[in-house]
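Heads up, one of the protein chains got dropped from this complex, but the rest are sitting where they should.
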Amino acid sequence: MSAALVRAFNAAICLLLLFMPFWMGAIGGYTELATRIVVMGLAAMSLNFLLGFTGVLSFGHAAYFGLGAYGAAMAIKYLGAGTIPAIGLGTVVATVAAMIIGALIVRLRGVYFAMVTIAFGQVFYFIAFRWNALTGGDDGLTGWHRLPIDFGFARLDIFQNDKAFYYFALAIFAICVGAMAKLLDSPFGRSLIAIRENERRARFLGVPIEWHVWFSFVISCLFVSVAGALYALLNNFTDPRALRFDLSGNFVIMAVLGGMRSFWGPLIGAAIFVALQDYVSSHTQNWMSVIGLVFVLVVRFFPRGVLGMLRSGAKA
Amino acid sequence: MARRMSQVVLFNVFNGLIVGAFYALMALGLSLILNLSGVINFAHGGFLALGAYLAYTLIPYIGFWGALILAPPLTAALGLVIEWLLIRPLYGKDPLYSLLLTFGLAYIFEDVTRLIWGAQSVPFQVPAWLMTSLSSQYFFLTGYRVFMMIIVAAAVGGLFAVLKYTRLGMRIRAGTRDLDTVSTLGVNVRVLRSLNFGIGIYMAGLAGVLAAGLLGLSPTIGANLIMPSFVAIIVGGLGSLLGTLLGGLMIGVASGLAAVYFPSATEAVIYVMMGLVLLVRPRGLLGEEGRVH
Partner (left out) sequence: MANSNWRARISRRTLVKSGAALAAAQFASPFVMSARAADPVRIGLDNPLTGAYAANGKNELVGCQMALDEINAKGGILGRPAGLVVEDSSTGDAGTAVQKARKLIDSDKVDFLLGNVNSALSLAMAQVSNEKGILQIVPGGHTDAITGASCHWNVFRVCNTTQMEAAAVCAALIKQYGKKFYYITPDYAFGHTLESGMVKAAGALGGERVGGDLAPLGAVDFSSYLINAQAANPDVLIFLVQGDDMLNAMKQAVQFGLQNKVHLAGSQQEMEPLEGLPPEARIGTWVLEWYWNQPGVPHVAEFVEATKKRTGRVPTARTWFGYVSVWTCALAAAKANSLKAVDMAKALQDFHLPPEIALGPNPAFYRAGQNQLLASLFVGNAQASGSAPDDLFHVTEVVNGAQVASSLEESGCKMTWPT
């Protein structure tokens, strides 16, 4: 794709995102759905930093998503923190966990790495489930809600005003995505892509593989935890389901559905998946089959995802 | 009091072995498929449920024993069809795709099971004489649990015998180490993978029939069993079937011991074991070198 086309595409995405609460209603959606798409999109794009750009498959990202969610929720419930510090706390907790676990598993690859990430994800699910006193256990963490943000000169009521919260989430999304884009554009990012393409060759070229993979893992988990914190704020609630491996699977399918090799792909994938899930589950009890079918069809017929297909279509 | 305690410990350890054997059965099927084809079969629990429900449907016609004999191969047959249609095209590709595919299949299986047999739990009839304890003192040794041990032992023994003494088994073992060479030697690798998958699913179906006698039969019966299987494989070591067997038994015994000393940690203990193994010996107890990369 030529540079001009890329810029135009980026601009189009930005415009769509900026006005989503407005055009969403016209096609039967609602503002909360739009916010959900932005949050899930951020999560999928964060995962894709590791999956699509470094070529490492993690099937346990929901663990860090959930840690971000719980961190933020607990900060608000127990510490009475404001919104931004709450997000900060959630992110810090999840990132520290990612740093430790990443160090443990960075030597593993492929199928084994994936299995271990699943298992670790379950560990956190399990802790959230059992540590009743702190996390509310299976009931989840309730009895709190997001507070309006006081900027001193202005007050953003993100609690009552759905649209205000959407734009707040969008702003956070923009910051994170911008950071990821910058990182991918840097020499570090280029090394990651080299690792993805051919790890052995990259190693021979002197790229410190383990360190790069670890760092990529940590970055990826950091941004996914921001998405998790936003998710908790969106629901005014968090529960152990936010940590389970089926959510991890959803993130992966979003990335693949949209196109793993492209930057915006996971966002597109998230939009399709979230909207589809919302629509289908409202119309039929058998929505699980439909979602399962989506997984199967994407893998069999659209492994390169929507943007992947468009790209090769443009070339042909 | 001490005698009572040691009796309780003994009971729980023995019982843990029985449950562990069951976990091992399920994990072995998963491991078999993983080792040869590199496919993480997330739908394994779904096949287990299917085996259970098929048995439930067959029992009124051919009785419990007939169902025990017939349900697992029927499940395996379905497994073969799915392997041929959906999984075969994914060999050689990034393991991501087979993971996603089986993940989606798990969703579909649960939903279809619910559609066909209903969301409600259904009563699964095991022959009455199996349902009684063998003695008053060792009351936890029910006929059914002993029977389960025997079946699992037979199945595992049969599996290892097939792997050691038949040509198919030899090829599977060779293929696990080096599939390319096996292929160059003229073996039809596609058929090999299919048969291997079929054996793995057979074990899942068998585990399902056994599970239905022990647990309530509902569409979500497989969901709780898949995680211990994963842990059994990680603990036992990737690439080693014996490791998986040991891993399953260890998990069962660990849970049993936990039930005596830390009753609320019976679930957590298997993850603690996994964590320890990963820290101390990342390739698992009997795992092979070179598998981690």
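Which chain is which? They are A and B, in the order written, and residues in each are numbered from 1.
By definition in this document, a residue touches a chain if its C-beta (ideal position, glycine included) is under 8 Å from a C-beta of that chain, and two chains touch if they have at least 3 such contacts.
Just so we're clear, the structure is a prediction, and the values are computed from it rather than from any experiment.
The residue from B:Leu85, B:Ala119, B:Ala153 or B:Val191 that touches the chain not shown here is B:Ala119.
Residues of chain A in touch with the missing chain: 27-33, 36, 129-130, 132, 136-140, 142-143, 145, 162, 231, 235-239, 241-242, 278-279, 281-285, 287-288. Where chain B meets the omitted chain, the residues involved are 4, 7-8, 11-12, 15-16, 19, 111, 114-126, 128, 131-133, 139-140, 142, 144-145, 214-221, 223-225, 255-256, 259-260, 263-264, 266-267.
Just so we're on the same page, only the chains that are shown with their structure count from here on.
Distance from the chain A centre to the chain B centre is 32 Å, each centre being the mean of its Cα atoms. Residues 34, 38, 40, 86, 89-90, 93-101, 103-112, 115, 227, 230-231, 233-234, 238, 264, 267-268, 271, 274-275, 278-279, 282, 291-293 of chain B are the ones touching chain A in the complex.
Per the touch definition, chain A reaches chain B in the complex via residues 51, 57, 59, 104-105, 107-112, 114-116, 118-119, 122-123, 126, 130, 246, 249, 252-253, 256, 286, 288-289, 291-296, 298-300, 303.
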